[in-house]
Every structure is written in C-alpha cells, then in structure tokens.
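In this view, the complex is presented without one of its protein chains, the others remaining in place.
A and B are the chain letters, set down in written order, and residue numbers restart from 1 in every chain.
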Amino acid sequence: MKNKKKAERITFRSEKEMPVVPMSIGSMCHNKTGAWRNMKPVINLAECIQCGICWKFCPDACILVEDEWPVIDYDYCKGCGICAEECPTKCIANVEEKR
Amino acid sequence: MKKVIMGNHALSYGAMISRSQVIAAYPITPQTQVVELLSEMCASKALDAKFIKVESEHSAMAASIGAALAGARTFTATSSQGLALMHELLHWASGGRLPVVMGNINRAMAPGWSIWSDQNDSLSERDTGWMQFYCASNQEVLDTVIQAFKVSEALLIPSMVVLDAFSLSHTYEVVDLPDQAKVDEYLPPFKPRFRLTPSEPHAFGGLTSPEHYFEFRYKLQKDMEKAPAMIEETGREYEKMFGRFLGLVDPRRCDDAEILLVTSGTAGYTAHVAVEEMRQAGLKVGNLRMKVFRPFPFDKVREIAGRAKKIAVVDRNISYGHHGIFFQEIKSALYGLKDAPAVFGYIAGLGGRDITPSDFGGIVRHALANDRPEDNIVWIGVKR
Partner (left out) sequence: MKKERTFKFTIPEEELMNSGHLACQGCSATQAMRFVLKGLGRKTVLCIPACCWAVIDGPVPYSCLEVPIFHCAFETAASSASGVKAGLEMVGDTETTVVAWAGDGGTFDIGLQALSGAAERNEDIIYVCYDNEAYMNTGIQRSSATPYGAWTTTTPVKHFKRRPKKDIVAIMAAHKIPYVATASVAFPEDLVKKVKKAKDIKGTRFLHIFAPCPTGWKSRPDDSVKLARMVVQNCMFPLYEVENGEKYTLNIRPKEKKPINDYVRLQGRFRHLNEEQLALMQQETDHNWELLLKKVDAK
C-alpha cells in the first residue's frame, strides 16, 4: 500500500497525451479521503487483542498491519466508525477531528 | 473458388474467411440465414469461433463489445428493430473504440410490421460513430466484410455492412470466395492496442468529466477523418491481391453526365441499368452509387457530382421533418462549390416498394424538365 501513496494526480496538457479510449492509467490512491473525516478512530494497542476484526471490516482498506499490529492510515480513513463499533474489546475510540 | 450463395450467406462467408472469433447474434427476418450458417460453421469447426446464442439484440451487441474488449475479432448481424434495440450500444462500440463488424439488413421500421427494404434503420444510426458501407452485390458484401475488418482494426472504429432486405439478402449470385491463405496475408490476426487482461489491469469506460470527454470524442472524429483515404488504400491492396476494387463510390457514366443520379444499395444497380438504357436514347445521364456513407466521402462527391449540371438524389429513406438523408448530405457536401449543380431530391421505395428502371426514367425526365427543384421531396409512386 505504501508505494501506492506515491500515486499522483494526472493532468493532460493535450489530447496527444491521452489514451485513445477512456481508461484508467493511474491509481485512486492519489485521492486522500482522510479529508472527509469528522471523527477519527484511535486504537489503544494496550487493549488490542490482534483479532483482525477492524482490519477485516474497513470499507476503505486503510487499516494496515505492521509488525502484527493494526495501524490506521489516516490519509484515507473516512471516520465511518465501523472499526470502533465492531472491535470486541472496544479499544478503538472515536475522537473528534480537530481542523 | 466460385460458389452460388445468397447475400446473407456472403456475410457469413465474409465473417468466416476473416476468422471471426466471437459471434453473438439474435435472429430477425431477413437476417436469420446469416446467423444460421455461422452457427453451422462454428458447429462443424469450419469456423473456430464461439457462437453466443444471446437472448436479444441488445445482448448481442453487449456481448460483442465485451468480446472485442477482451481482444477477440467480433462479428454480428441484425436488421431494423434489432438494430434499433442495439442503439445505445452502437455508441458504446464506437466510443469504446472497438472494431466490431456488423452486417445490417436494411428493413423498414415498424409500425406496421414490415420485413421489406428501406434504409431508415441504418441511417437512423448515422451519428453513432460507425462506418457504414452500402452494398449492391453478394460479391461486394463478401469483399466489404474482409476490408471492413482491416480498416476497423486499423482505426479502432466499428463498421456496418449494409444490405437491402430480400433484393440483396435473399438473392443468389455467383461469388468468388477468396483463398483463405491469401486472406490471412491481407488480414492478419487482430492486435488490440488495449484489452482486458489481468497482467495489465485497466478500467475501461469509467466516469469521464467535461475535462476529458471532449478530447476523446475529438480523437474519434479525427480517426474517422482518416477513414476515406484508408478505405481507398486497403481497397487498392485488396485489388492487387484479389482483383477487385471497392472504394468509396461506384460511378457509372459520370464523366460527361449533365444529369447525375445519386443512389445507394440495390437501387444503385437498377439505376446503372436505367442509365445504360437512357444513354442509348441519347441522354447524358450518369449514376453515382454511394458505397460508403460514413465516413462521408466529401472529396469524391464534390469531384464527381460537382461536375454535373443537375443532381437527382434518390433516397430509400426519409428524415421526417426534413428530406431524404442522402439528399441532405449530398447537398451539404456541394455547398459553396463554384457553379454547384442544382440538387433534386426523390423519395422512393419506402417499406420495400420496388424501384424500377422506369422509375429512374421518370426521375431523370422530371429533373430535365425543371431548372431548379420546386419541392425538395418528389415522391415516386405514392398513391395520392
């Protein structure tokens, strides 16, 4: 996932730079949907039992697993709250996003 | 190899000799023989292709588009109501830059139910971005299918090969079936520029904002503008290998014609016969049979029709609220030409009513008798 974050916005200066047919040539990873959030989930790793449920249910696939622990990628997290809701030990808190 | 076959079968043989790989088609009178023979050819392995027995024409075109996007050479055929049912997807094939080749049997649109020939079905689709080839003999049908694949695959624009209902689709004529090895040389396997493959995943046809859509459509038009020259060039190549040239138009006695008929489809061959008769009677008349309607062959029309004093365009179609469609387009092509001819418009043969040599005689006499057209539609043979 990390190398995909290098994905950039694509701009065409001329039709000559465009493919002949409407098609994808880049990744949506350039679109940092973290900006959508009102609430931010924060995992308390001390209570986390590594059950995999938060990672499993994230609709944005933005809970990464690093060294066996869940890490939320806040560049993309939309703050839907599903991870907090489904966590069996309730170790994910919904914190109001401060901007 | 010479064979006596019907026009519909000329489409089937064309698709077979071109090594079509996927055929998705739904039967409709008078196209049924096209798909029946293709079905047999697939079953006997004379043609190595998948035949999808879709449940409607809309699905036929959808499946054809899917197959073409997967990288397969794709052929289908339909007529009138079926073509109309495909309408949404005709835009999809052209906008998707897919070289589908389709046979269309010109059949009048219902209501009332008609199975006989007129051109409103195919001409209603003239804005969809498909090339359109109007044929008048079974040999022409076969040769056109092969050449259509070549041009379509080079330009990534789909093609429609059009036949009149019954007078061409069901008429038996001697056809020279080209040698398969030579056709393979002329038309190598389809090499797609893009396709659905997990090894290089792309999303095709997604949401396209005003920021980009215009340029994609600009590209389609620009490639369509290359088509007249490419049709001639591939036609000359075909002539070298197979001895027959098709090209954009079929002019008969046009060089010194004072009155020029402009026709298409089988009526075009009837007009050739009528022209020879009238020449015998001393009239300086000629016939420009239009073979390619899209891309519109502006240069040929201006060069040939521009020389005549009067043009008599005979349409087997009408755009309601306007005039015959070839009439409109010929007239617009000649606009601005110095000493442009007077253009007369005639509508004949809607719903399959026969157009006879004597109809052409009457048309020419009418054009001779009038300096300029009084009405832009002269109805031939309507009981009033």
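What we mean here is this: contacts are C-beta pairs under 8 Å (C-beta built on N, C-alpha and C of every residue); 3 or more make two chains touch, one makes a residue touch a chain.
Since the model is a prediction, treat every value here as computed from it, not as a measurement.
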| item | value |
| --- | --- |
| Option from B:L89, B:C254 or B:I355 whose C-beta touches the chain left out | B:L89 |
| Where the unshown chain meets subunit A, residue by residue | 1, 4, 7, 10, 18-19, 22-33, 36, 45-46, 50-52, 55-57, 59-62, 65, 68-70, 73, 75-76, 78-82, 84-86 |
| Touching residues (missing chain, whole complex) on subunit B | 21-22, 24, 49-50, 52-56, 58-60, 62-72, 74, 88-89, 92, 195-198, 200-209, 212 |
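The working rule: only the chains that are shown with their structure count from here on.
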| item | value |
| --- | --- |
| CA centroid of subunit A to CA centroid of subunit B, Å | 52 |
| Interfacial residue positions of subunit B with respect to subunit A in the complex | 95-97, 156, 193-194, 202-206, 208, 212-213, 215-216, 218-219 |
| In the complex, subunit A residues that touch subunit B | 12, 15, 18-25 |
